[in-house]
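There's a structure below that I have some questions on.
All protein chains but one are shown in place.
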Amino acid sequence: MSATSRKIAFIGLGIMGGPMAANLVRAGHTVTGHNRSRAATDTLVAAGGRGADSIAEAVSDAEVVITMVPADQQVKEVVLGEGGVLEHAAPGTLLIDMSSITPQTSLEVAAAARDKGLRTLDAPVSGGEAGAIEGVLSIMVGGDPDDFADAGPVFEALGTTIVHVGPHGAGQTVKAANQLMVAIHLQALAEAVVFLENAGVDLEAALEVLGGGLAGSTVLARKRDAVLSRDFKPGFRIDLHHKDMGIVTDAARAVSAPLPVGAVVAQLVASARACGDGGLDHSALLRGVERLAGRDPR
Amino acid sequence: MSATSRKIAFIGLGIMGGPMAANLVRAGHTVTGHNRSRAATDTLVAAGGRGADSIAEAVSDAEVVITMVPADQQVKEVVLGEGGVLEHAAPGTLLIDMSSITPQTSLEVAAAARDKGLRTLDAPVSGGEAGAIEGVLSIMVGGDPDDFADAGPVFEALGTTIVHVGPHGAGQTVKAANQLMVAIHLQALAEAVVFLENAGVDLEAALEVLGGGLAGSTVLARKRDAVLSRDFKPGFRIDLHHKDMGIVTDAARAVSAPLPVGAVVAQLVASARACGDGGLDHSALLRGVERLAGRDPR
Amino acid sequence: MSATSRKIAFIGLGIMGGPMAANLVRAGHTVTGHNRSRAATDTLVAAGGRGADSIAEAVSDAEVVITMVPADQQVKEVVLGEGGVLEHAAPGTLLIDMSSITPQTSLEVAAAARDKGLRTLDAPVSGGEAGAIEGVLSIMVGGDPDDFADAGPVFEALGTTIVHVGPHGAGQTVKAANQLMVAIHLQALAEAVVFLENAGVDLEAALEVLGGGLAGSTVLARKRDAVLSRDFKPGFRIDLHHKDMGIVTDAARAVSAPLPVGAVVAQLVASARACGDGGLDHSALLRGVERLAGRDPR
Partner (left out) sequence: MSATSRKIAFIGLGIMGGPMAANLVRAGHTVTGHNRSRAATDTLVAAGGRGADSIAEAVSDAEVVITMVPADQQVKEVVLGEGGVLEHAAPGTLLIDMSSITPQTSLEVAAAARDKGLRTLDAPVSGGEAGAIEGVLSIMVGGDPDDFADAGPVFEALGTTIVHVGPHGAGQTVKAANQLMVAIHLQALAEAVVFLENAGVDLEAALEVLGGGLAGSTVLARKRDAVLSRDFKPGFRIDLHHKDMGIVTDAARAVSAPLPVGAVVAQLVASARACGDGGLDHSALLRGVERLAGRDPR
């Protein structure tokens, strides 16, 4: 086993966590997985990992514990709850939470872990399922620089852009800012598209020239086809972006940062969900602008 | 003279028009320039062009007339006014207005020109002074496809992304959409930056990871240094973007396209101007968010 | 004829102008009416007024000329246009424009009239058709205080709240502010109603307590029944409020007054129109919030 190989407990083997754990195995780490439903654990075992039936079993022997679960509540349960990570992990263990949650909860986890002698990093990712599978995620990390350095071999198995952005919670803050910007860019695109179409412009040609100039964005490049075809198969679901807009709205409020435009977009994301579009890709914000324009988006 | 060489009258030799006319000379066209102040005309003559003291003189012999002036009013004066292009240009002449104006005025100009037997294209550009000098502008063109094809050798001397986007006025519509998206992207960046700073994140690191993911944008790439240094030397002035937000707001209203976010951003651009930032680069929208956050942006 | 009786030319005998002219007759003034369609003029004659077939005929002998037409364009035509008021009214005549138009046009009219030796007041009204019939309009007047005093006997026949609010254009500015506030209040009510209903509250009881406290408004008092019954028979049509939101948005922009909320409401009024609600009462802004909430407002 190489000098950079780690004994890793990986909790939460879902759409993102599953392929991430497999990539860690592939990179030479010893990975023990745990998931609420056993099937996902079996998949990891088939890929060369180990399986554990409880958090206690998974973390007892680990140098690094990674959690990758849906939201604040699950992080609290898995880490702080009865039978959770803090009860069973050894002092000195490095806990890396890669879930997307509020900075506030990350700070609570960090404080509780410190009381038990554990080290923590918050390390949410962007790049989606494809990025998880291919190991090309962007990872934004908050916490102690030494712990960040220590986690290097782990992160390198998972992503390509790996940046330490500040103290505990800072990773989540940057992830929140990411989701804020993405939502606003999607809404900008949606307003432009309805305007262009209503004005009788050739949309495909227009998007080409817009994308090539100062109006260009990664959202425009990646969502262009969805916009042209109105095929809003996810991708990243509006329901999830709605959760994230709640995180960024609360986090910005907590630090007295005004979001005059972000707050409007948060309402439009919520509206999309209320209109039944929660299961569509977030580029379906376009449908909301169409509704406001009196069109039937179906 | 090559088969693609044209006799061009170029009216409006300002910051954009001056280098554009020079590029046309360089490409082998015969260019006669006219400008309200004679100095700009002399510069063109020094570059190998010809000078004219009146619109009448400039256009009398031209196959193509290009206008590049600040706003709707100047286009109306220069094209429709007494002593203007329509009075003096020969039937069949191709009039290309490259100013950024309302689609409505472009349609009026197209109709008036057609009555006189002239052909027109609206062909606003993006890329700024640097793009004009280097001949790498994006050009979004509205009008008849045959006229677009005919203008090919002219446009190729000026830009690299040259797209026909629809009928008369469509070029201006796309330019308006461009300015809409740019303003919203700038505001998204501004809200993210103040949020990140208030939360104690390392801004430079955060912008690196944001730029590499789905939140990336040309605005973020090009304005990153301005944001980090708070050096808002233009670039593209807020005063001009304020004019453009008026154009897109009116144009969207005219075609019943809703701009729930664009309208808020238009107010914030207007506010920036009211706060004395009109002469700064449009990335100084950041200063408005700072003021809302209770900071003194100076 | 009493000392306060005036020879009045009344141009524009529509839904508002017709009953206003009749009230002037009733108050003892000599009223000569003119309207594009003759039927409205005949109605005035039947009520004791006189009829004129042209503006020239109506104003030739008048001390006071009142104009009450739909929008800026008609004011310009009727006052400034060929065969219009300024061509035919005698120097010293007092021109009172009671239409709701932009302050800018009022200023243009005032300047043109002054050049001809005429005096002007801008005096838009609120109170609707019922207020016009009953002579209980609110009248907001811009112009010279002496001219305002001189017009007293005229205004007293038309309204009950008659206020001089500043120089030329100020009447229109206040009318614009009125329409701004009314639209925002209607939207506030709409958002509250959908929130209350979605939360399972007894709406009628809730509106009672809201109306009795600091949340009370004339909009809530007058539109309560429309909201409870969803009967949106106008009243004041969304199409007209859309026109007015255009006026106030432009006027605020002209004086660098930010409308962060007003601009959003203007977009929602435009959206209501785009969704086919233009002919409904403006309280039907509620339907737009219902749509955003995923309900079918029909």
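For reference, chains read A, B and C in written order, and residue numbers begin at 1 within each chain.
Simple rule for what comes next: a contact is a pair of C-beta atoms (placed from the backbone, for glycine too) under 8 Å apart; a residue touches a chain by one contact, two chains touch by 3 or more.
Here the structure is a predicted model, which means the values were calculated and not measured.
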Just to verify: which one of C:55, C:252 or C:284 makes contact with the chain not shown?
C:252
Touching the absent chain in the whole complex: find that residue among B:56, B:80, B:240 or B:274.
B:274
For a quick check of understanding: of C:13, C:27, C:68 or C:194, which residue touches the chain that isn't displayed?
C:194
Determine and list the subunit A residues touching the chain excluded from the picture.
246, 249, 253, 256, 258-260, 263-264, 266-268, 270-271, 273-274
So which bits of subunit C touch the chain we can't see?
103, 126-127, 138-140, 142, 161, 163-167, 169-170, 173-174, 176-178, 180-182, 184-185, 187-189, 191-192, 194-196, 198-202, 205-206, 208-210, 212-219, 222, 248, 251-252, 255-262, 264-265, 268, 289, 292-294
Which parts of subunit B are in contact with the chain that was left out?
260, 264, 267, 271, 274-276, 288, 291-294
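Rule of thumb we're sticking to: only the chains that are shown with their structure count from here on.
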Compute the distance, rounded to whole Å, between the mean C-alpha positions of subunit A and subunit B.
38
Touching two or more other chains - residues of subunit A:
260, 264, 292-294
